[in-house]
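What you see is the complex with one protein chain gone and the rest in place.
The block that comes next holds subunit A.
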Amino acid sequence: MYDGETVRAPYLDLAGWVSDMPPDLLDLKRAEADALFRRIGITFAVYGEGGDPERLIPFDIFPRVFTAHEWRRLERGVKQRAQALNAFLRDVYGRAEIVRAGRIPAERIFQNAAYEPAVVGIQPPRGIYSHIVGVDIVRTGPTDFFVLEDNCRTPSGVSYMLENREIMMRMFPDLFQRNRVEPVDDYPNQLRRTLMSVAPESCKGGPTVVLLTPGSLNSAYYEHSFLADQMGVELVEGQDLFVDGDHVYMRTTMGPKRVDVIYRRIDDDFLDPLCFRPDSMLGVPGLLNVYRAGNVAIASAPGAGVADDKAIYTYVPEMIRFYLGEEPVLANVPTWQCGNPDDLAYVLGNLSDLVVKEVHGSGGYGMLVGPAATREEVEAYARRIRANPSEFIAQPTLSLSTTPTYVESGLAPRHVDLRPYCLVGERIHLCAGGLTRVALREGSLVVNSSQGGGVKDTWVLAD
């Protein structure tokens, strides 16, 4: 928010708003926000901890703000990345020119567990594999943005983006009169249009879209039901769908209804026991055959995960150059692949300065933040890396930007990241906003909600 001692321009109005607000009113408002979230029922299941698994993600009422100028650059960068990632997926499930050209080692792709041999040679509708790309971005300076990771499968959290805005507008309507903030509430509509635009060619008339969830025990079930409701599409589980002949159908009280597009929130492994894990009870037997015959679209397409694997991440700038002939707008964080002996030696020698992650990990689980770790933790982690180096990557500890955040002692700087949501269908669309996650513990760089992170409303100011 600050540029040296002065408040940065986009935050000027908010600075005044805060200084004018009596402290007791502020406490009241924060309690009100909490109550609203509880009433709506946004909770979040935390794995691997005892106690109440359905926890509320702390919401901070101080918004994160981007100027129109800043956002235009982010928008260019995110769209560029989403296009390159989709071009990469088309390529590696086709002729794999990027491998032939020697830009990415073959084994990184073909021996990657997320690469699905079952869909090689299959062209999804419009050639799109990843329809919703969530790109995690951090800021380290006025014009320095870095991409931490890409999420090409089923990036979650968009319900928080929508609910955070809804609650801010309900609680502080005057703020939105004084600041021209780009709306985000069009997202469900844009998502529905994106999904409809990738219906298979064989589909005549208006396509039927469904959202496939693993069920109410999943940690993101709230988001699944919220998005289905907002889009006006059916929320289904595997048992609600069945394959008959060439098509997949949904059971309804009016009889079977043909389904054209499935927005799935279950992993590839569980999609179809006839193609992937034979013991899966969550999926739809025969679904992959219908998909491969071109009679249903699946978003994201099976196999899309190979593009957002942490071991592939390093090559995204190369993809942008190779497929788009452009220079990346957003930079990658320098990354060491522990599977590479030179990198491994460096990482083991500098563990206390680095952030180390599991290649297939997510949600901030199982990572090491070197500067914040004890010597014992660092040593224990080093043993894990040595046992299986190729399962780990390391990155430097970045000095993430901070945004004022309400904590016990009042307003204080806390580190934030950003996940904007890019939709890829007939056209490519970036929602003007996103999910800002904030590390609530002082000095902490881990923003994941499973690790005690909170969320904020994200503003993009209109010109």
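Note that in this section contacts are C-beta pairs under 8 Å (C-beta built on N, C-alpha and C of every residue); 3 or more make two chains touch, one makes a residue touch a chain; residues count from 1.
As a working rule, contacts and distances are computed from a predicted model.
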Review point. For the complex's missing chain, which UniProt name, "Aspartyl/glutamyl-tRNA(Asn/Gln) amidotransferase subunit B", "ABC transporter substrate-binding protein", "3-methyl-2-oxobutanoate dehydrogenase subunit VorB" or "Transglutaminase-like putative cysteine protease"?
Key: "Transglutaminase-like putative cysteine protease"
Review point. For the chain left off this view, which of A:Asn179, A:Asn289 or A:Ser352 is in contact with it?
Key: A:Asn289
Check your understanding: Of A:Phe110, A:Phe176 or A:Tyr346, which one is in contact with the hidden chain?
Key -> A:Phe110
**Study point:** Absent-chain contact - pick from A:Asp27, A:Asp144, A:Asp186 or A:Asp246
**Key:** A:Asp246
Practice item. Against the chain that's been left off, what residues of subunit A make contact? List them. Key: 94-96, 99, 106-107, 110-111, 113, 115, 117-122, 242-246, 273-275, 278, 285-286, 289-290, 292-294
